[in-house]
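Note that this complex is displayed minus one protein chain, with the remaining chains in position.
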Amino acid sequence: MGFLKELDQNDLASTGRELHAFAAELFPICRSITGDGIRRTLALIRDRIPLETVEVSTGTPVFDWTVPKEWNIRDAYIQGPDGKRVVDFQCCNLHVLNYSAPIHATMPLSELKPHLFTLPDKPEWIPYRTSYYRESWGFCLSHNRMLALQDGDYEVSIDSTLEDGRLTYGECYLPGRSTDEVLISCHACHPSLANDNLSGLAVATFLARLLSGRDLHYSYRFLFIPGTIGAITWLARNRESVGRVRHGLVLTCIGDAGGFHYKKSRRGDAEIDRAVAHVLRHQSEPSEVLEFSPYGYDERQYCSPGFNLPVGCLMRSVWGAFPEYHTSADNLDFIRPLPLAGSLHVCAAILDVLENNHRYCNQNPYCEPQLGRRNLYASTGGESIGDEISARLWVLNLSDGEHSLLDIAERSGLPFPAICDAAGLLSKNGLLSVVPDIAAPKGQ
Amino acid sequence: MGFLKELDQNDLASTGRELHAFAAELFPICRSITGDGIRRTLALIRDRIPLETVEVSTGTPVFDWTVPKEWNIRDAYIQGPDGKRVVDFQCCNLHVLNYSAPIHATMPLSELKPHLFTLPDKPEWIPYRTSYYRESWGFCLSHNRMLALQDGDYEVSIDSTLEDGRLTYGECYLPGRSTDEVLISCHACHPSLANDNLSGLAVATFLARLLSGRDLHYSYRFLFIPGTIGAITWLARNRESVGRVRHGLVLTCIGDAGGFHYKKSRRGDAEIDRAVAHVLRHQSEPSEVLEFSPYGYDERQYCSPGFNLPVGCLMRSVWGAFPEYHTSADNLDFIRPLPLAGSLHVCAAILDVLENNHRYCNQNPYCEPQLGRRNLYASTGGESIGDEISARLWVLNLSDGEHSLLDIAERSGLPFPAICDAAGLLSKNGLLSVVPDIAAPKGQ
Partner (left out) sequence: MGFLKELDQNDLASTGRELHAFAAELFPICRSITGDGIRRTLALIRDRIPLETVEVSTGTPVFDWTVPKEWNIRDAYIQGPDGKRVVDFQCCNLHVLNYSAPIHATMPLSELKPHLFTLPDKPEWIPYRTSYYRESWGFCLSHNRMLALQDGDYEVSIDSTLEDGRLTYGECYLPGRSTDEVLISCHACHPSLANDNLSGLAVATFLARLLSGRDLHYSYRFLFIPGTIGAITWLARNRESVGRVRHGLVLTCIGDAGGFHYKKSRRGDAEIDRAVAHVLRHQSEPSEVLEFSPYGYDERQYCSPGFNLPVGCLMRSVWGAFPEYHTSADNLDFIRPLPLAGSLHVCAAILDVLENNHRYCNQNPYCEPQLGRRNLYASTGGESIGDEISARLWVLNLSDGEHSLLDIAERSGLPFPAICDAAGLLSKNGLLSVVPDIAAPKGQ
């Protein structure tokens, strides 16, 4: 049970501060599904973990889609009749409708208004809006600022380019003893949004760093990709090898102070679904497991019927369900160091389950072995036993080659680490042997 | 989703009035399991829908039973010591023990009493009693009237015949593209009882009229039969072809103001069971799904172990559980136009599910197809989607050839019509193809 133990050697608070600091470093960059924003983001991730950057040309067909033009932006503003900038991209990159085509024009307010997006219910916040696949331009601003606009002519400027170029994503592959893979995916295409975007990037980066250079059972693949089109592009380029993905997680909205939510994979009973549910049940924060639905983040693509990969989505507050979602209020105050560190901990605990979820065979399956003479049992009869001995009895009783350690943890109600430690001790004492087809996968 | 839409073009209130008027026309007839009462009833149904009348001779063996003698009655009364009729069949045909043998005699009250049936708990109501398979005679009357009888000699007259003849039932067959059948069965053997008998006859007749002349996937068979012996006779005569019944419903007690009750088929998980449960869950009246039991109406015969047909029973108030059941209080006031029309609506919605419950294959199963460029998606990113788009995503995600539209409706929590409409739209856009073995059954 190595990842969690290694993490626990560090102070939770200091890990949280590091995670938050990394998010803060990424925050100002104006990301989109293509362009220099995501390139700069990947560069900062590459400072921390080994990362391969992949670039795919505009126009490349990817299943039913086509890689779009590359978008870059330098500046954007609306200047009022009095010559003052009433909306300024330099203050907040959410102000521009993401993927806006370039424009420089002067127009009366009435003509401008259809291009303005606001949130009447949250009049102080700037919304986040995009128009990737229909060429358009626009500005997002607080509803109050919009209401304050006087009639008159406005100078509108979006200094962007929307041209043939490349779509960029990052891939960190950590080989394990098995070529079977665990996929960790997060989107890196949102501009200055903290929980929805940066929390996932930070936790995934630190998780990769935690695994890096260690002896791993599975191989791990971390994807830092533009949402939807990035996942589709990656799947299109890896269609043949995607069957290696044995377990997967999409990480998003994982830095706020809310409890955990896990949305199950389309399969609903995949090992990852059971592992996450088990870990969440045995940690201290509130948590809820949600059924799969085909709307959400990139699990939509991984769980499309042709792939049907065992990929779920781990969140704290559920995207779309918290008021700050897709607004300027999803900022660096909305994500907190301790929740970020707690999320990293939960991820490590999940991977510990996956890495150690072997099946064993009891070497003395007829009756109980005599634990007492091996110093594995209480020595004075007549008193009740503790959880440690209980875990040993459960492991011995259910280790018939059919039950995995996670099966045993679930049936016993004991936490996976207790079951895993018991299996380790019993193996050391020659009472268990691991079932090879899971412990040492083909090719070894 | 045609039946429901067609119905909705009419006013619910006027449909209800028509249904009630038809029940009122049938009400005065003295029906029994054989005889002219059921013949006259079938004639009135035949005025509305194509109906074949089948006659089976007394003495014909039908499985463990024998078709009984034909019963007809012209008059019956009890005349008191003072020469006045204290019980008169002309006032209410429930007064005669149904299937009474003829009698004309004078006897003291003490000798008459064992032949009188009353309801001490409901002293104003006349009970409904029968004696089909043990030759007998008797009268049913209100408990209060019985208590008022003075000692003395009573003239008893039942002008009935119980002779070799025929058992009669009606069958309306509406051919569809498939020879697989949907069976709708209701009993037509009760005298002046409205909910228990006439409500089912009226709703079934109107349902057949709604389907008549339309393009149908399934063939439909409506049975208007005497309870128990009618179903047994029909099954005996159709033993070889009964395997064509893919779904079935017994309709009874479906006109009162209570909420819906559906009793599942013996199988418990048949498509009809799931379809009805789904429709009831998504309509506005209270409803409850009940487990199968071997007591009840003709589902007893259809679900006998040798047949085990997928036939459930749709009711409003459950027979036997409402006080008016099998009494003179189950009259034309007890059934109401709007509940009758609501029952017809629910039946139409159920048939819409059965007719359209196909399986589809997503033609772009790898990742989501790009709905936006087909105008099947919201155009500005960043906002949440509505139920229409959600239905499309669900249909695409689960259309792997394994899931039926009902499966998808149940898993998504969306109503079947929304799922069905989405499937239609996606098919029109070339994104889905129907799986043939359900959509176009053998022989086409």
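Residue numbering begins at 1 within each chain, and the chains themselves are lettered A and B in the order written.
Heads up, the rule we're going with is that a residue touches a chain if its C-beta (ideal position, glycine included) is under 8 Å from a C-beta of that chain, and two chains touch if they have at least 3 such contacts.
Everything numeric here is computed off the predicted structure, so don't read it as measured data.
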Field: Selected from A:Pro175, A:Gly268 or A:Gly372 as touching the chain missing from the view
entry: A:Gly372
- line: Of B:Ser131, B:Thr161, B:Gln283 or B:Gln363, the residue touching the omitted chain is B:Ser131
Message: Of the residues B:Gln301, B:Ser343 or B:Gln370, I need the one that contacts the missing chain.
response: B:Gln301
- prompt: Of the residues in chain A, which ones touch the absent chain?
  reply: 362, 364-370, 372-373, 379-385, 390, 393-394, 396-400, 411-412
Query: Hey, which chain B residues sit against the chain that's not shown?
result: 62-65, 98, 117, 127-134, 228, 231-232, 235-236, 239, 266, 291, 293-295, 300-301, 303-308, 320, 326
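In the analysis below, only the chains that are shown with their structure count from here on.
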- prompt: In angstrom, rounded to a whole number, how far apart do the mean CA points of chain A and chain B lie?
  reply: 54
